[in-house]
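For this view, one protein chain was removed and the others were kept in their places.
After this line comes subunit A, so read on.
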Amino acid sequence: MHGRPRIAPTKEDQEASSLKAAKLRDLQSQVLNFHHNKIYTKEAVEISAKLLESNPEHYTGWNYRKLAVQYLLDQQSENGVDSNSIQSILDEELRVVENALKKNFKSYGAWHHRKWVLSKGHSSIDRELRLLGRFQKLDSRNFHAWNYRRFIAGLRKIPDEEELQYTTDMIYDNFSNYSAWHNRSVLLSNLLGKREKGYHDKEKVFGEEYEFVRNALFTDPDDQSGWFYHLWLLDQTLKREPVLLSSWPPHGSNLCLSVDGSLNDRQPLPVLHFQSKASTFPLILYFSEAVEGVSSSTVTFECKYHAGDDFTWMPLSANKFGFSQAWLTYLKFPNEVHSLEAFPVKVTVAHAAGITSSSGMPCSQSCHISFTVVVPSDDREHSELQTTRRISWKEENIKSCTTQSLEGDILRSLCELEITKENKPTTTKWSMETISNEIAHCQELLSTTNCKIGKLTLARLLMARNTLISYGNPHAGTEVHYEDVLALYRDLMKMDPAHICHYEDEYSLVLLKQLTSNIGSLMKHCYQYQESSSPSMNPYLCVRLNGLSLSRLGSMEQLLWVQMLDLSHNKLRTIEGLEALQLLSCLKLNNNRLCSFTALEPLKTLKSLEALDISYNEIGAHSIDTRRYLCSSPLTHAVGMDWNFKKFTDEDVKLKGHWDAYLLFKDLNLSQLEIAGNAVVNDRLKAFLSKLMPSLKWLDDEECC
């Protein structure tokens, strides 16, 4: 069944197969004819059997038979119920399916038809079990048979424990069997979920499972099926409630809203300044995993101006099921409120049940975020004088931060802010011990065996331990193995170049985790941006993560406050995750590997973004961009009907080719864009862009008129 080489057909084979094809075509047209004319005579049904027995993939044939059986059964019930003749009608179906399966026992249509017949409830289930026994002996890994087995076990009400024993036997026979391991995970989940006898103690059961699969891993580390089961066990071990990781504004902060962003000396530290034109600022919640159910009923506010207001929460970077790690709403202060008084705001997350992770774990522990907001008196005249500045990334404008600086203080206070949780969840001793034990075994195995999936697992285990430590004790930076993990991924990139993209992504996530794990390492990447030409300007705090070979973004929960971010000279293929940085106003993405405008889709949610540098990427360089099919396009319903392309196409029909640029930039209010060095760029596109974004002042060093 597996690993059979393909042999080129001989001339005789070819002749035979064309003869067979002609015969099949003939049968097929006959069956289709019967089907259209609703002919269910004995002869007609027999011809359909002939067709299906030689080509089990003919779905219409199966459907025709279903109709025929239904017709015959209805006839029976008219003549008075005769269980024997019903039985014989259904037995004939089972016979046809069996012959079809002998021809191709991976035929979906045939297996489905068998299920359909069985669900009529007149057939012997023991016979089915015997048949399955034969099929599974022929090919123990055939997932169709395993699937059907689950169906039959359900019909027969075979206890899960008995089926679990069956998987054990099959695994003993040959442990290289994804289907058997998979069925084991399904059955164990059921047994543990129902807390059946002998399955109360999850920790004991999983301990035995780890032991069981460990034998497979050590016996043949190169066989991946055991590792996949191991991964499932790890997942079960690490499974925990989703928790709120961070927020903007952070807990315990004092937020100062101002139109121009000028610092107000009178405020005690920490003070976070936020430029806002309409006394509106975003509130972002960032969870440990993607969740759903963030709404005004699960998240409540206590605030002078917002008591009882209904907020609309938006998922940022939601998958199609609406789950997201980051959630956004806007707090709006009435314009007439101008005071130096700090308004306290208290947000209670998970006030009521309803926030759930994609694996169904509820977020049951509520937690609070408290901060104050100051809205200074509006200095309208000053703000009118303020003009949009051009951001220039010249080295002379960027100075590294010292820990003694004001920015250092702000950063420190940001890092020290902590969300208060009513019942802080702690890592169970068991999961910690299990992970440590698995790490030890993995290291033992790798000491003698150079095995890529073992290395990958060790890297995952070490990261899982880091996560557990950080959950148990947020400031324990002691037992951290980031360097080991990074070294493992570097090894894997060399060992297994076929999967280099995955390893680069994982490497990037670990590196970002390391960089953001404590203030010391984050400080090294923080700079002050101040234009030497206009020293009167307030300095920006700029985070530079350039030249780190990042291919993917992560650890965004630590960077929610960032307004100026340099990600240039990396290997970014995607900027997923950037949606959460709602304060971002200046973003440098030049010299990466972004290969389409659709890859920049996360930017669409960044309403504050003004300066964007996407020069020297690969946009337009690849004729086929497979990513594109996953993104919104005119062909998917994800894009609303609101888009008005006509306005542009009137002038130049060829701009139709830039629908992706249109979709991206129509919602952006950029004042500055660098786009040179991409294959897609030409004068036409530039003209299109400046027309699309009236706010644009600089396009590739040229001032727009």
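The definition used in the following text is that a contact is a pair of C-beta atoms (placed from the backbone, for glycine too) under 8 Å apart; a residue touches a chain by one contact, two chains touch by 3 or more; residues count from 1.
We adopt the following convention: contacts and distances are computed from a predicted model.
Per its UniProt entry, the chain excluded from the display bears the name "Rab escort protein 1", taken from "U3 small nucleolar RNA-associated protein 15 homolog", "CDCA4 protein", "WD repeat-containing protein 46" or "Rab escort protein 1".
Across the entire complex, the residue among A:Thr219, A:Ser400 or A:Ser436 in touch with the chain not shown is A:Thr219. In the complete complex, the residue from A:Glu46, A:Asp82 or A:Asp173 that touches the missing chain is A:Asp173. In the full complex, subunit A contacts the hidden chain through residues 172-175, 214-216, 218-221, 441, 444-445, 448-449.
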